[in-house]
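Only a single protein chain was left out; the remaining protein chains are all shown in position.
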Amino acid sequence: MEEDVFHHILPIQLRFNDVDKFGHVNNSVYFSFYDLGKTEYFASVCRHVDWTKTAIVVVHIEADFIKQIFSSDQIAVQTAVCEIGTKSFHLLQQVVDTHSGEVKCVCRSVMVTFDLERHESIPLEEEWVEEICAYEGRDLRKKR
Amino acid sequence: MEEDVFHHILPIQLRFNDVDKFGHVNNSVYFSFYDLGKTEYFASVCRHVDWTKTAIVVVHIEADFIKQIFSSDQIAVQTAVCEIGTKSFHLLQQVVDTHSGEVKCVCRSVMVTFDLERHESIPLEEEWVEEICAYEGRDLRKKR
Amino acid sequence: MEEDVFHHILPIQLRFNDVDKFGHVNNSVYFSFYDLGKTEYFASVCRHVDWTKTAIVVVHIEADFIKQIFSSDQIAVQTAVCEIGTKSFHLLQQVVDTHSGEVKCVCRSVMVTFDLERHESIPLEEEWVEEICAYEGRDLRKKR
Partner (left out) sequence: MEEDVFHHILPIQLRFNDVDKFGHVNNSVYFSFYDLGKTEYFASVCRHVDWTKTAIVVVHIEADFIKQIFSSDQIAVQTAVCEIGTKSFHLLQQVVDTHSGEVKCVCRSVMVTFDLERHESIPLEEEWVEEICAYEGRDLRKKR
């Protein structure tokens, strides 16, 4: 998947304590950037969802740390849904340097939708799927 | 790899703000548990290393989130080195419930050793490798 | 108030990322230690309170940072209620080095009890007040 497939980009404000004693952003902090990217993505793309009743929960996440991030770097997180199954969907995210365009970290995750009242995972609603496919500009439904 | 291969276990003290608005431990926080587990592992196993000059840096990490963690849970992180290459090594970690024994999350990561003064990755020292293999009770060197 | 008035002490597990680029624990992290100390205090002292309906909320906090905390330090947080009014109560807390006994930071806070369903502050229940006074071994009610 190439960088230009990303329609969603969110600039990230680094915090003083994101940087650990090695002088670079600590690896665990990247996942709060990815959290922020996907929260903003779904809030803006899936407008009909009641987020007090439904949550999106990570079941698998993997990340490749390519370049260190320093406190003076200007960074952003790019987010795209890249595949939608019946019970889960796949997300591709990148942390990039907005000055140099350099990719700092690539993250792939598998998410499920979760009913906060019944405490169980639920199928993706069709309306939601359509909004995401419309936003991404292509049919992301997994072929069977 | 079975659970009983873990020789290293570190109880984790949950903090109030580890729990997000969904009432469970936020996914990004798990990685600070894994950080803590591996920091303690290498500090206790590799005693001759000067940690002011050498760092261990994550290049790849992946995690499967199996069960939610709630603020009342008693948890611990288990850590094992499971393979050692010439330039990197693999870590297997688990967050477990110490009451029920239930596995909450499994994490695999690839680490490199990093020279903090020259800012570059360095090969694993033989003494270090031997200490780890002795601790794990088996030869972890990758067969070529 | 002297150190020996503290009946409640909670050892704190430092995390890798508590330490900032200056090599000491970042000031904002101390407040998560105080949070942990008070959460544990009220959970163990006020056993009849339903914490899903009632919260304790900070309205004022002040801290004196006396000594730096380094990642190798063994620390604990001491917590005492030192005064109870009709609508609020005062807490005194300290972060101490458990090896040297050295006081690292002193924190005073004013707390109110808060009804999570009606979203408003509520008076302290008499049963709660009695449990705290019994635990502290003296009458903490503000004289009018």
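Chains here go by letter, A, B and C, matching the order in which they are written, and residues are numbered from 1 within each.
Quick note on the criterion: contacts are C-beta pairs under 8 Å (C-beta built on N, C-alpha and C of every residue); 3 or more make two chains touch, one makes a residue touch a chain.
None of the values given here were measured: they were computed from a predicted structure.
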Of A:Leu36, A:Leu92 or A:Cys133, the one touching the omitted chain in the full complex: A:Leu36
Given C:His7, C:His60 or C:Lys142, the one touching the chain that is not displayed: C:His60
On subunit C, residues whose C-beta touches the chain left out of the figure: 22, 26-29, 31-32, 34-35, 55, 57-65, 116
For subunit A, the residues touching the chain missing from this view: 12-13, 15-17, 32, 35-36, 39
For subunit B, the residues touching the chain missing from this view: 16-17, 19-21, 23, 26, 28-29, 71
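Operating definition for what follows: only the chains that are shown with their structure count from here on.
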Maximum centroid distance from subunit B, chain identifier (CA atoms): C
Distance from the mean Cα position of subunit C to that of subunit A, given in whole angstrom: 36
Length of the line joining the C-alpha centres of subunit B and subunit C, rounded to whole Å: 31
Two or more partner chains touched - positions in subunit A: 26, 28-29
